[in-house]
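One protein chain omitted, others in place.
On to subunit A.
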Amino acid sequence: MEGIRSSTRSRDLLRKIKEFTLSILEDLSEGLSPLIFIQSFRTYCTNLDLICSCRSNQPSGHEILTFQKESHVHRIDVLLRVLLIVQQLLQENKHASKRDIYYMHPLIFSDQSVVDRAINDICILLQCSRHNLNVVSVGNGLVMGWLRFFEAGRKFDCINSPNTAHTVPVLVEDVKDLVSAALYILVVEKESVFQRLENDKFCSKNRCIVITGRGYPDVPTRRFLRLLVDKLCLPVYCLVDCDPYGFDILATYRFGSMQMAYDAKFLRVPQIQWLGAFPSDSENYDLPKQCLLPLTIEDKRKTEAMLQRCYLHQEVPDWRSELELMLQRGTKFEIEALSVHSLSFLSEVYIPGKIQEIKSICQV
């Protein structure tokens, strides 16, 4: 993705780690408290009055960590510990997951989120992505369809068996010889929908690639999707439940997550389109009232908070209208509700219909 060979990248990062350590020692030897500048990034803001720069990939500000505040010192302590581990991983060319790192000092780290934050801080400090630090996680995503590639020597031939699911590769760098005969990529929110499509042999009748993150997509899934989009230049459609969490997952694919904001430009897929399900689908497809669930108080709070996000006003106002409609009606429904008419309604009617609609809009 960055086009730089990994060994050069490692050397680069090791050099930056050494420079960082030397600067701390220099400050200490002069009797000064070390200052650590960490830039802050965000994928959206809630300041709707101004035209914001959230999409510019630039940092939105910075924090300065010092030895003068106890909370900072704790954060620096964790950061240094993780940095030590990262240096060892890079020097020995080994990989570890975030969970592995957590278990190296569980008493100091006290919680996985503490480690996650330190890893993000280090990525920002060293200006790299997480996988550059040799910190990886097993991908949680699944892919099937008209696709073939090699991952670290093993062949994944989905073209021969397009309805067989494979796990998303952990390291996108290991993906070679990507070949596809697909016409589009379909991203689905849930594993249950993925299985529905698998079962209905959706990929036999439709030349596409189906991918799922099984909920909020993890980094390997997002990076893989990004690779597919960049290499294959295919349209991408996203199918999520008609509820606040589904919408949030869609937003994560499109704009990136706040947690990984510093790497958002490599992880987001701006071309992704919202296929469904829309609140208006409940009428258009005659969903019986029992399939519509009421929005809970949490759901409403979440929806109201999401409506404040700057990109819903500046980039995708049409998405905002649908979300407002959901809030107005006070109801939500899952994709599975579309099976009320028939089990294969989703694969045979809904999805192809929606895709046809989008194509015809684009042609106009």
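Keep in mind that, in the parts below, a residue touches a chain if its C-beta (ideal position, glycine included) is under 8 Å from a C-beta of that chain, and two chains touch if they have at least 3 such contacts; residues count from 1.
By our rule, contacts and distances are computed from a predicted model.
Student: According to UniProt, what is the chain that's been left out of this complex called? Choose from "Two-component response regulator", "GATOR complex protein NPRL3", "Type 2 DNA topoisomerase 6 subunit B-like isoform X1" or "Transcription factor IIIB 90 kDa subunit".
Tutor: "Type 2 DNA topoisomerase 6 subunit B-like isoform X1"
Student: Taking the entire complex into account, which one of A:55, A:98, A:166 or A:207 touches the absent chain?
Tutor: Answer from the full complex: A:98 touches the omitted chain.
Student: One chain is left out of this view; which of A:163, A:259 or A:344 touches it in the full complex?
Tutor: Only one of A:163, A:259 or A:344 touches the chain omitted from view, namely A:259.
Student: Would you write out the residues of subunit A that touch the absent chain, in ascending order?
Tutor: Touch set of subunit A with respect to the missing chain: 14, 17-18, 21-22, 24-26, 28-29, 31-33, 40, 42, 45-47, 60-64, 67-68, 70, 73-74, 76-77, 80-81, 83-84, 87-88, 91, 98-99, 108, 111-113, 116-117, 137, 140, 190-192, 214-216, 218-219, 241, 245, 248, 257-260, 302, 305-306.
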